[in-house]
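Yeah, one chain of the complex is gone here, protein chain that is, but the others are all in their spots.
Each chain carries a letter (A and B) given by its place in the written order, and its residues are counted from 1.
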Amino acid sequence: MPINIKDLPKEKFVLPGDAACLGCPENMGLRFVGMALGNKAILVVPAGCTSIIQGLAPGSGLKFPILNVPFASSDSVAAGLSSAKKILGEDATVVVWAGDGGTADIGFATLSGAAERNDDVIHICVDNEAYMNTGIQRSSQTPLGAWTTTTWLGKRERKKDLPLIMLMHKIPYVATASVAYPLDFIEKLRKASTIRGFKYIHLHAPCPVGWRFDPAYTVAVAKLAVETGMWILFEAEGGRVSISPPSKPYADKNRRKPIKEYIAMQGRFRNITEELLLELEKQVDDNWSTLLKLAT
Amino acid sequence: MTLKTLTGNYAVATAVKLARVNVISAYPITPQTTIVEKLAEMVESGELKAGMIRVESEHSALAAVYGAASGGARVFTATSSHGLLYMHEMLWWVAGSRIPVVMAVVTRTIGPPWNIWTDHSDVMDQRDTGWLITFAENNQETLDETIKLFRITEDERVFLPGIVTLDAFILSHTTEPVDVPDQSLVDAFLPPRKQPYIFRAGEPIIMGNIPRDLKWNMMMREDIDKAMERAKKVIEETDLLWGRLVGRRYGGLTECYRCEDAKHFIIGVGAWVGDMREAVDYLREKFGLKIGLIKIRYFRPFPKEDMIKWLNNAVSAIVFDRSVSPGAGGPIFIEVLASLASAGVRIPVKGVVAGLAGVDVTPEDVANAVLTSVSEVEELGTFKQSISWFYGGE
Partner (left out) sequence: MSDELVLPLAKPVIGVSGKTGTWRLQRPVYDSSKCIKCRLCWLYCPDSTIDINEGGIDFITINYDYCKGCGICSNVCPTKAITMTPEG
């Protein structure tokens, strides 16, 4: 059921004047979470950009109830909170809002554990593809060839495929999303909130500061990621994979925009070698091929 | 009131059931495992109506109960040794959040090498975290104090989490007769859970973002310290109340055994206090020595006032530590000295580091160590070595 932009609630959950950088995709994503879930959500936030975006206490630039937690603990805390709400007979949608570090690396065990137990939690990984909050160090989500402050010559390893890993946990709902396609994200989030069990949404979030582009282009870069096929929008309910409408055209390799366009927009790829670029293109083909095999 | 034969671990599980805990989460580690297994059995049989989250690590165990507690639930977890160390970061977070949580620690030494036997290293390593810490001497006290800790931690004058410890195998796996109070008694004793704030949908509170004013942050730390001080009174009150209900009083922060006419004092915590009692009786009967025993029940908050009261006119004190801070001494020894010094009480104090890595220390061992020390101090007026490592069996 496609959502009409006119029907989106106007209540602000990201308040003007918070501490986010110009053009911040996490700020954007949080607005969409507010539009999707409103006052039903309780956020569990491990260390990351959003910890800082809240601004300085006793004030907060975000209007959700937020439990800030240690880096490696988020999904366990959320599982406990969710369990307590049920036992006490109180309605709430417990959402982990974690970066790629808190999801894929230091937070991986807590994520996998909660998924395996099917704890009733929505985990959103807001993926800016590096440890941005501590100053742009590489994470397992940094793509091949990208500059970071710990990979000055470009990352040598490929991006770890979190969505497929979570698919293999056989949880009730897995999806990818992008800040460039908010209606798609909001629809997926609302759907997830109606399902009992562990739900995982991986939100692609281009970061102007860490990826080295003018902050006006956050949405443009995110859109190009989808249009080049580098980021695939899909969802899987009960393991049934379906490619989401914005990504459908790009199942056809010939309709994908050249990766060079995506690369050219970002300073972090400025020194990428031809060899690594070819490798990246091959990875895009491989990822599509794998996903299409899984899709119904 | 029912008399049951229970291991220390089963005493903990029984107490948790009686306290009507809502959410339990723990990761197995020897010798805590049978606490969790018994609780799982109780939950699955319907005997205990609680959510159980079978986490993948200890860090996640404390994280899970913290999440549940932040949502208003009464919670419980248990661990030992390396598991306690693995969740160390979370201990700070829980105390700093001022969310009451009760945890049982079956005290076990720390490797390398691997070793499953008792000493107090694991729990002593948590003494700066802001958690209350109480040491049980036997399985009855284990059950009683676990129940009392729910009331103490949830008291609005305290609002801090608390640890109840029991020695590995000596208590955890040893069966003793335990008087189990009726559910109705515990229901009357434990009021509905209170905590400073609860996370609910639609109520936007934010916990833990960076403070603008660092002095405000420091005030939060001072507030924890103040709560620890206030806890002393709460502990005494709770002990009195529990005593009236079940006929068992423990003395609050400390118990002083045969102290009224004592000149030399033994000080200790945990299961081996039982051996120290025997040693005191033996030394009095056999040698006529005026020996008393200060059993420290609560190490946090530290019973400074009790130390000063009992040792003010003492000839000497011999502190037994079942852990050590290498290069400084045993923690109980150091804190006893600090308490006395702060009140200008100058008596010879000896620190005996013993029983580490599970080395067994018998009443005879204690008596021998005390006899040697007392002879020395009566002759010289001081201890030649203020700290000594004691292996027993001599």
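Quick notes
Methods note: contacts are C-beta pairs under 8 Å (C-beta built on N, C-alpha and C of every residue); 3 or more make two chains touch, one makes a residue touch a chain.
Computed from a prediction, not measured in an experiment: that's the story for all the values here.
For the chain left out of this panel, the touching residue among B:91, B:104, B:207 or B:387 is B:207. From the set B:220, B:240 or B:380, the residue in touch with the chain omitted from the display is B:220, counting the whole complex.
Where subunit B meets the omitted chain, the residues involved are 96-98, 156-157, 159, 196-197, 204-209, 211, 216-217, 219-220, 222-223, 226. Mapped onto subunit A, the footprint of the missing chain covers residues 5-6, 8, 10, 12, 14-20, 22-25, 27-28, 31, 54-63, 182, 208, 214-220.
Throughout what follows, only the chains that are shown with their structure count from here on.
The distance from the centre of subunit A to the centre of subunit B, each centre being the mean of the chain's C-alpha atoms, comes to 44 Å. Residue ranges of subunit B in contact with subunit A, taken from their complex: 22-23, 25, 50-51, 53-57, 59-61, 63-73, 75, 89-90, 93, 199-212, 216. Considering their complex, residues 39-42, 44, 51-52, 54-60, 62-70, 72-73, 75-88, 90-93, 109-110, 112-113, 116-117, 119 of subunit A touch subunit B.
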